[in-house]
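Note that this complex is displayed minus one protein chain, with the remaining chains in position.
Let's turn to subunit A:
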């Protein structure tokens, strides 16, 4: 579904991606892990053009993503570390905004679908609240519902639980697990190793802008091939 070929990206003189190649099949759940500054988030952001890559190519269903900006983003949903909910809109308006504005769905239909989505993330009762009245975990669940409202084919998660208080991590991971069960294609940048081990089909281990390992989680977490991955796992597990 997504083919990435020798992806390179620099910020000024700092090369953050040094040639990443991988491909992701429909329905796969990919966990991207690695130390801070390894380029995980940049890699993810390149996939929906929040960053434009310098070299290499990204193909979505065989088409170069550079030529399909708005269309691409309708197909790829994204969840951010800091939620980025629209603070001046209610929870319901946050979820219905893009379907109404981008997909041109009627307000009543968008609201109906939004309420269904809010139900699946367990926040039906918060539909008319503003984001400032929600906890971090609730905000992130709304953000997931907002992304799902666009009916994306792929969901990107950029450290979705890193900004949360520890007791709120679980509720967000639970929502994500439900998505996995529904067969959603997901690429998740995360520091939650237990979660990665449990739900991922593949683990991409990145270090210093390179894709160091690309493995099934069972193999990666038990028998990492590279010393770099071994050292990293020893620190975090």
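Going forward, contacts are C-beta pairs under 8 Å (C-beta built on N, C-alpha and C of every residue); 3 or more make two chains touch, one makes a residue touch a chain; residues count from 1.
Everything that follows uses one rule, which is that contacts and distances are computed from a predicted model.
J.: Using the UniProt record as the reference, specify the protein name of the hidden chain from among "Arginine ABC transporter permease", "Oligopeptide-binding protein AppA", "Phosphonate C-P lyase system protein PhnH" or "Glutamyl-tRNA(Gln) amidotransferase subunit A".
T.: Of "Arginine ABC transporter permease", "Oligopeptide-binding protein AppA", "Phosphonate C-P lyase system protein PhnH" or "Glutamyl-tRNA(Gln) amidotransferase subunit A", the absent chain's UniProt record names it "Arginine ABC transporter permease".
J.: So one chain is hidden, and I want to know which residue out of A:39, A:77 or A:224 touches that hidden chain in the complete assembly.
T.: Considering the complete complex, A:77 is the one touching the chain left out.
J.: Extract the touching residues of subunit A with respect to the undisplayed chain.
T.: Residue positions of subunit A that touch the missing chain: 48-50, 70-71, 73-74, 76-78, 80, 82, 84-90, 97-98, 101-102, 130-132, 143, 146-147, 150.
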